[in-house]
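A protein chain is absent from this complex, but the other protein chains hold their places.
Showing subunit A:
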């Protein structure tokens, strides 16, 4: 357990030092993440109540980057667990370093022939042969931010396992004993809703659905994240993307795509978005051919201010 650098979000008693939702929003803003009122409130509640935060929403609305922003704002480590089909506890929790254990045995064999059997066996299951995976790391290094990304990709059994860890914030390793987090880590779960997350897990969490931001806030996001982009270009790009979202596309562009587009235009040295540059860089925003075709047809209307 680290004692020296505890980050600035907990004081000596382990109580959150962020006093209100507005304060959290301010901290996040300093890192370049602009949270709406709802998200800031829910995020603050997650800190204050030590509850995991379950974020759902369209792809590219900043679910994953919120965890990074919280970690940066509160000066904590971000520990990320990417879920996938077939992930199991040994990839999330811990594993024993088998080759090193074998090496250790060989060394014992070579150096001392009279070592007591029990001693040797005991030395095999030592901390140094333990490979900490993200969840265990988060518990041991807490305060930290644990990001469980795309939980909907994991299997049901993994969800049940996660639920258990998230309700007690402790893990039992048979050979070592129980490891409890002194301060519960801040847990952020994200889901793209490819599958309904089990209700028991949802009940454990605070839930928030992230929508696409409004025009003013999205422009602000572009301006904060990409200070090099001119105000005029930022506004044009954002306005066009917002119009695209109303077009019923197969994959409506998210904030991530807005930023990509602005970045692409900036790299090309454009300071105004006109039909030619837009047509040439559409690939940064739209990822389906059908969408590109549709938007290209109505590009001049889309760009009209």
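Please note the rule applied: a contact is a pair of C-beta atoms (placed from the backbone, for glycine too) under 8 Å apart; a residue touches a chain by one contact, two chains touch by 3 or more; residues count from 1.
Note that in this section contacts and distances are computed from a predicted model.
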Name the absent chain as its UniProt record does, using one of the following: "ABC transporter permease", "Na(+)-translocating NADH-quinone reductase subunit D", "VWFA domain-containing protein" or "Xanthine dehydrogenase YagS FAD-binding subunit". "VWFA domain-containing protein"
Missing-chain contact among A:122, A:193 or A:232 belongs to A:193
I'm checking contacts with the chain that's been left out. Which of A:30, A:102, A:160 or A:216 qualifies? A:102
With respect to the chain omitted from the figure, which of A:37, A:164 or A:300 is a touching residue? A:37
In the complete complex, the non-displayed chain touches which residues of subunit A? 21, 37-38, 41-42, 44-45, 48-49, 51, 56, 85-86, 98, 102, 152, 156, 192-196, 199, 202-203, 206-209, 248, 250-251
